[in-house]
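Structure in structure tokens, see below.
For subunit A:
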Amino acid sequence: MSPEAVSSTLELNEEGFLAHPEGWTPDVATVLAREQEGIETLGDKHWAAINYIRAYYLEKGMAPMIRALCQNTGLRLREIYDLFPSGPAKGACKVAGLPKPDGCV
Partner candidate 1 sequence: MTTLEAVTLAAVAWSVGALAWAARSAWRRPSPRAAAAPAGTALSGIVYAFGAGMSPRAKESASHHPLVYVAGLVYHAGVLSGGAALVAHLAGAALPASIALGLGAAMTLGATAGLVLLARRRSNPLLQAISAPDDYASNAIVDAWLASGALAMFTWSVTPFLVLTIVLALYAPLGKIRHCVFFFLARGLFGTRLGRRGVVAHLHGSRS
Partner candidate 2 sequence: MSTGIPLTPAPAPPAPDAYRRRLASLEPETVARARAAFAALLTRDHAVHLDACVHCGLCTTSCHYALVDEDPRNSPAYKVHLVAEAFRQESSAWARMFPGWTGARPVDAELIGEWVDVLFGRCSMCGRCTANCVVGIDVPALVRAARGALAAAGLVPPELQSTVDAAVNTGNNMSITHDDWIGTIEWLEDELRAEVGDDTARLPLDECDADFLYVLNPREPKFYPLSIVAAGAIFHRAGVRWTLARDYFDVTNYGLFSGSPEAAATIARRLVDTTRRLRAKQLVLGECGHGFAANRWLAPEWLGEEPGFEVRSVVDVVADLIRDGRIELDPSRIPNLVTLHDPCNLVRNGGVIAPQREILARAVTQWVEMAPHGYQNYCCGGGGGQLSMTRFARRRLEAGRIKADQIRATGARIVAAPCHNCVDQLSEIGKEYALGIEVKTMCELVADALVRRP
């Protein structure tokens, strides 16, 4: 499906997270990044973060610690916040198709 077609079929909850996390695809990430996070183009570093978060979520059912994200992708801590202006939880995890984490986020 083209991003435009993906865009018209996505169902989001009240906070812009995917209503059905299992329906995530890389095209979905592109659309969420653009329309929810204002990230026009996802670069290699974005994808490194997204792919790690997605893989971790599929295995463990939750978002990874930011330490694991940094250590497994080689990204520097401060870089994450530049890549995803809404931060790791409401930016990176949202684009990676995770449900909203519990707690103060």
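On the choice of candidates, all candidates are chains of the complex that A comes from, given by their letters.
The working rule: a residue touches a chain if its C-beta (ideal position, glycine included) is under 8 Å from a C-beta of that chain, and two chains touch if they have at least 3 such contacts; residues count from 1.
Note that this is a predicted model, so its numbers are computed, not measured.
Novice: Which one touches subunit A in this complex, out of 1 or 2?
Specialist: Candidate touching the shown chain: 2.
Novice: State the interface residues of subunit A toward candidate 2 in the complex, per the touch definition above.
Specialist: For subunit A paired with candidate 2, touching residues are 4, 7-17, 19, 31, 35-36, 38, 62-63, 65-68, 70-71, 77-78, 86-90, 100-105.
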